[in-house]
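With one protein chain removed, the remaining protein chains of the complex are shown where they sit.
Letters A and B name the chains as they come in the text, with residue numbers starting at 1 for each one.
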Amino acid sequence: MSVRNVSTWLFLLGMLYVTLAVNTAFGFLFSAKDLMMGIVILVNGSIYLFGLLERVEDVKKRTSHLLVGSFFSYILSIYQIVVVFSLWLEGFVGGLCLLSVDAINFPLLFSGLLVSFISDYLKKSFTTT
Amino acid sequence: MVVPLSRMCEGEKGKISRLELPVEVRERLCGLGFVNGEEVELVKIAPFGDPKVFRIKGTNVTLRNDIAMWILVETSSIPLSSAQPGEYLVSLINGGWGLKERMRQYSIQEGATVKVVENSIRRIEVEVHGKTLFLSRGQAFRVIVRER
Partner (left out) sequence: MVVVIGDAINLERSLYLLLQVLELRGDVVLAVNAVDEARKAGLEIDKNELGKQLGIPVVITSAATGEGIEELKEVLVKSARSSSHIHYLFSEEIEEKIEALAGRFRLVPALSEFDGRWLAIKSLEHDNGVEKLTGFKAEKDFSSELAETRYRYIKRVLSTSVKGKEKHGWDLSEAIDHVITHRVLGIFVFLSVIYIVFQLTFTISGPLSLLIESGLESLGSFLGNSIGPDWLRSLVVDGIIGGVGAILVFVPNIFILFMALGVLEESGYLPRAAFVIDRLMYSMKLSGRSFISMLLGFGCNVSSIMSTRSISEPKERIVTILVSPFISCSARLPVFLLIAGTFFGTKGGVVVFFLYLLSIVVTVLSALIINRLLFKGEPSTMIMELPRYRKPRVSSIMFYTWNKGRHFLEKAGTIILGASVVIWMLSYFPAEGSQSYAAMIGRALEPLFIPLGFSWEMISSLVFGVAAKEVIVSSLTTFYGNYAVMGSAMEVMRVAISPATAFSFLVFVLLYVPCLPTLAVTKNETGSYRYVFFSVIYSLAVAYSVALAVRVIGGLL
């Protein structure tokens, strides 16, 4: 990936995750209100945004922010899937339905899964050099 | 110049010249590869400035400043303030964001070529990209250069 591409991704994903953080912390859209989780997502967002503070010539450093950030996002959405699954299981055992659109937090879940492709792509580029 | 390991800057390399440590600590360090003449690089500084990660013999080892200050390394870098007239490459600028920004305006940044014209007691006259400028001793002390 070229510097410009990396920087663009860092900016876009940083903005995306800051938005997601605000969304989760206050529970605006398709999300339950969860302040702590919001802070965790904000940390993820700042991993991207801090990448933009690296010097432009340091492609490797910028790329590593993108790599770790996207991996973190991926972990967050795996976490979300596990949470949703155990909510379903708990409801199943107790004979209730605990799932709702808000509990699933679709925006977080899907962005993490999409971002995982970037993480995968970057991992390959690192192991070959 | 010979500096303690703890005084190196992030990304700087040097050759170990002496270990002034008690035997038990030195033995452990020897086992990890800290012997005279070995090349060591400061890879990373922890969030609060201490400890630091050093790369030696291809692995990363963390040391606290209270040990690293007793390991002396020979670096090819010198501060600009003690540079004799001649051409140098800027290794790094050992200062905060403000100093770096000021130096950048003089187009003194990492990797740039600097020509020292005169090194007097009060100031250092340098030539960068054909422009002549004067740096104070304090500023020049924080600009680490190596010979070309």
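The rule we apply is simple: a residue touches a chain if its C-beta (ideal position, glycine included) is under 8 Å from a C-beta of that chain, and two chains touch if they have at least 3 such contacts.
Since the structure is predicted, the reported quantities are computational estimates derived from the model, not experimental observations.
**Student:** Sort through B:L42, B:I67 or B:I93 and give me the one touching the missing partner chain.
**Tutor:** Among B:L42, B:I67 or B:I93, only B:I67 touches the chain that is not shown.
**Student:** For a quick check of understanding: of A:M1, A:V68, A:L99 or A:L113, which residue touches the chain that isn't displayed?
**Tutor:** A:V68
**Student:** In the complete complex, the non-displayed chain touches which residues of chain A?
**Tutor:** 36-37, 39-40, 43-44, 46-47, 50, 60-61, 63-65, 67-69, 72, 75-76, 79, 82-83, 86-87, 89-90, 92-94, 123, 126-127, 129
**Student:** Quickly run down the residues of chain B that touch the omitted chain.
**Tutor:** 19, 23-33, 35-38, 43-51, 53, 57-64, 66-67
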